[in-house]
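The complex is shown incomplete by one protein chain, all other protein chains being positioned as in the whole.
For chain A:
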Amino acid sequence: MSIVLANVISGYEEFMLKSINLTIQKGSYAALIGPNGCGKSTLLKTIGQITKLKSGSITVDDQEIHRLPAKTVARQIAFLPQSPVVPTGISVEQLVGYGRAPHQSLLGIRSRRDVEIVEEALCTSGLYTFKDRALKDLSGGQRQRAFIAMCLAQDTPYIMLDEPTSYLDIRYQYETLDLLQQLNSQGRTVVVVLHDIAQASRYADHLVVMRDGAIFAEGTPHEVVSPSLVSSVYEINTSVYADPVSQTPVVTPV
């Protein structure tokens, strides 16, 4: 059980992914890293069926998802864009409720089960006390948690997040990553685009390093992160040392 990409090409005229082959094991916490414009976001969007596949195939648990309707895919994969639109006049509970959309009819009428799952997602994300607050009134970190709770309510085995830590201060960055780790330990597969190599190394068990629309290297953080990798991908000279707390690689320029 896993996500398998075979010869995947997608994107637009000025930027294309170059025939990606990748396997993401079920139960892993995978991070896509690489310089700006390397295609990590495009790759994540392609897996989440936000961007259309040009050629190749994506199979999730032995189903070719690019042939399935959007709603069926949304029951397998939850996708959170980089800076989601914050709607006006919507409460936290209502936003999380939209996570049930793929399980509902066109009319979006809630079942008892929907109500229970939304409540559970609010509790897991620590937002239960905020549930009646307007989304617009929350801080950036709380908002991000609300959007993650929405993905949680989607009740999918796979969750994809595009740079979930950008625009957050350090506390909320780690809070977000911790929440994702918690979801991962409960059995969900998490795929996340990150910029910070140290954060990615600390949390992910599978790093996918991209450059120029192709996968440059992949493996565990210890296998992948090295001064030579960083210099060939980001074109800066660095030294790599072990994080004193997590013993995972940290990169610092020399």
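Going forward, contacts are C-beta pairs under 8 Å (C-beta built on N, C-alpha and C of every residue); 3 or more make two chains touch, one makes a residue touch a chain; residues count from 1.
Heads up, the rule we're going with is that contacts and distances are computed from a predicted model.
J.: Given the choices "Tryptophan synthase alpha chain", "NADH dehydrogenase", "Nucleoside ABC transporter membrane protein" or "Iron complex transport system permease protein", state the protein name listed in UniProt for the chain not shown.
T.: "Iron complex transport system permease protein"
J.: Where the complex has a chain not shown, which of A:S10, A:Q154 or A:T176 is the residue touching it?
T.: Spelled out, the listed residue whose C-beta touches the missing chain is A:Q154.
J.: Pick from A:P81, A:P157 or A:P227: which residue touches the chain that isn't shown?
T.: In the full complex, the listed residue that touches the missing chain is A:P81.
J.: From the list A:D137, A:D169, A:E223 or A:D243, which touches the chain that is not on show?
T.: With A:D137, A:D169, A:E223 or A:D243 as choices, the missing chain is touched by A:D137.
J.: Touching residues of chain A against the unshown chain: what are they?
T.: Counting over the whole complex, chain A touches the hidden chain at residues 12, 45, 48-50, 69-75, 77-81, 84-85, 87-91, 94, 98-99, 101-102, 104, 106-115, 136-139, 147, 151, 154.
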